[in-house]
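The chains shown are only part of the set, and none of them has been moved.
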Amino acid sequence: MDLTFTKEEEDFRDRLRTWLQDTLPRLPPEPPADDWPARRAHDCAWQRALHDAGYAGLHWPAHAGGQGATPTEYLIFIEETERAGAPYVGANFVGLLHAGPTIAAEGTAAQRARWLPPILRGDEIWCQGFSEPEAGSDLASLRTRAVRDGDSYIVTGSKIWTSHAEVADWCELLVRTDPSAPRHRGISWLALPMNAPGVTVRPLRTLAGTTEFAEVFLDEVRVPVTYRVGLENDGWRVTMVTLSYERGTAFAGEVVACRRTLTSLARTARANGRWDDPVLRRRLGRLHAEFTALWRLVQWNTCEAAHAARTGGDGAPGAGASVFKLRYSQARQELYEAAAEVLGPESLDTRHEWTAQRLSSLSYTIAAGTSQIQRNIIAERILGLPRGR
Amino acid sequence: MDFRLTDDQRALRAGMRGLLAARYPRERLRSLADSPGGPPAPDRGLWQALGEAGFFALRLTEQDGGAGLGLPEAVLLFEEAGRALLPGPLVATHLAAGLVPGAAEGACTVTALDRPGPAEHLASAEAVLLLDGRAARVLRVSPGGAPRALRARPARSVDSTTPLHLVRQLPRPPDGSATTVPADASRLCREAALLTAAQQLGSAFRTVELAVSYARNRSQFGRPVGAFQAVQHLCAEMLVRAELARAAVYAASLATGPEGAAEIAAAKLLADSAAVRNARDCLQVHGGQGFTWEADVHLHLKRGWLREGQWQSAAESEELLANTLLHEASHLPDGPHASDATDVLDAENVTA
């Protein structure tokens, strides 16, 4: 057990910190939340800056154009960028964390050459077409179908909960290529050009009034067979690689941010007098314990992943990530409940960032596998309980 | 950074588990719990075996007869002790190693107090470590009864393997009966909280195992109860509590410097919750069986109740953690995240 850093890691942190100090003040201000083209431009410029400084695809393998950093270095990167208040990964999320790693792991050399460099440079944006209106937690029941027609698939169906669809160039798409196969078979993974004829994007309004998600309708969209990653009907396995990334270090930056928010809560409570209420104070103290432990759990999972990578595993976080996701999503909601308590009547004003976050936090126990699904995974895959029926 | 256990640490843990399996098997726990005269004194033979295995001297330097190891290793051993529900004033005797002759070797038992309250194994102890002041003190006592200086009365202990006295008062500092020893009491209190948390952690993981094992084997309505989502989800939440507590306890064992106190408070808080709530849920998974004396789960629950009141209560840990937050807040730079939107809103159009 060792939580200290090597000389190399400390050097990496120092270089990064210096670069962030130099770079962040020169960035343009954040665009308005509902101006998608401006947000795309902003996010891409940040990604380009990272790329030019040698930080793009930090934890991607070298053969995919990445820097081959260790998981520890990647964690340092997340921690330092978040602490410095750097822009979020934003529109580059799917490319850098889902589609890119999938292509890196499962794509051909030609596919890697075509798709990965523009992701790393911030030239192309990806979105995700997995969920469907009728297939939520039960992702494998997806119905969007792709029928082979010569060198193309003809794709028809609809997808939901697609972030950044309005401004994306590509969509990583799961389609059913063999309707007669068992649910988890017969699925394929396609790269869909968002400008293809037959693709319609309709913004989806969330309960927070925001439109960061969209529905994507596909009406006989023609996708070249060469845009398929992995074998036909092997898309489920290909996808699992991607999903396990989503359940891993993807939340690490958010934990750092939550810890900062917690500190701000204390400061605000002290300023407005609510700090004198021991019930609230002890609640904040317990949240401090929770987020401290969640950060340690991130480190634990990172070290496990690093070990797996060194010993030939793929470095993808295992089912243990469900433990983290389950608790983190709950703790995040508790954090913003506590924030409402700190704010008092001010919490009824949605202009307050914490109120907006309180609303958006409601999706955390639902998105990327509901808490109910996570508990099933833990019970069956980690604890080995018999399959629920 | 490599948070995982080293090979040496794994070996140490395996050694402790092996020692306990041989010297303190489940039948031994059960026979202690059934002692007709109430909770018995620690088994001196086992105590000595622990001493020989280095359990108490672990963190003394090699020239002082110890193993020269640190808190992370101690945490692993105490986790195993908690897992097996090993009784006895383990934490106090471990802390007394080097301060009370014989403690390091397991030749005597030492209990400890940081304030008036419950004292475990007081009647059989050779010494009491008093940690209420700045410097630690040692009160030498003759086994067989509670020392008069403590104004203690025996309790009928809810934990049937841990004899308890409720102590009314600690001797005031200029008191001839207690001798000052060269150790910082507040450091020892923090270590006691951490090692107690490690025991709670071991218990929390053990009740996960008990619940899962029962849920796999018990059938109702024609299938194992572990196939019911309600039971599955209870077990899943138990594991989450234990894993979160583990991350906190292990990290706290590595923490040095001023933030160490907050890490230990977090560890104690989460480990206490994990131990008590897991035992509680384990009992529910067991159904009527869990309500019987024969099931082990109640022993975990009662030990958990005892331990959660020792060294740092939830209220104290939470207040300490809250104050740490406030301290951090006063050092927070005014970065893009630090601005409080309240200020923004307050500056807006007020119609007056």
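To keep things simple, chains are lettered A and B as they appear, and every chain counts its residues starting from 1.
Just so it is clear, a contact is a pair of C-beta atoms (placed from the backbone, for glycine too) under 8 Å apart; a residue touches a chain by one contact, two chains touch by 3 or more.
Predicted, not measured: the structure shown is a model, and the values here were computed from it.
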Stoichiometry of the full complex in this file, given that only one copy per chain type appears: A x2, B x2
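Note that in this section only the chains that are shown with their structure count from here on.
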Subunit B-touching residues of subunit A, taken from the complex the two chains share: 1-6, 9, 72, 84-85, 257, 260-268, 270-272, 275, 278, 281-286, 288-290, 292-294, 296-297, 299-300, 302-304, 306-307, 320, 323, 326-327, 343, 346, 349, 351-354, 372, 374-376, 378-380, 382-389
Parts of subunit B lying in touch with subunit A, wherever the complex brings them together: 1-6, 9, 72, 208, 212, 215-216, 223-224, 226-229, 231-233, 235-237, 239-240, 243-245, 247-248, 250-251, 253-254, 262-263, 265-266, 269-270, 315, 317-326, 328-330, 332, 335-338, 340-342, 344-345
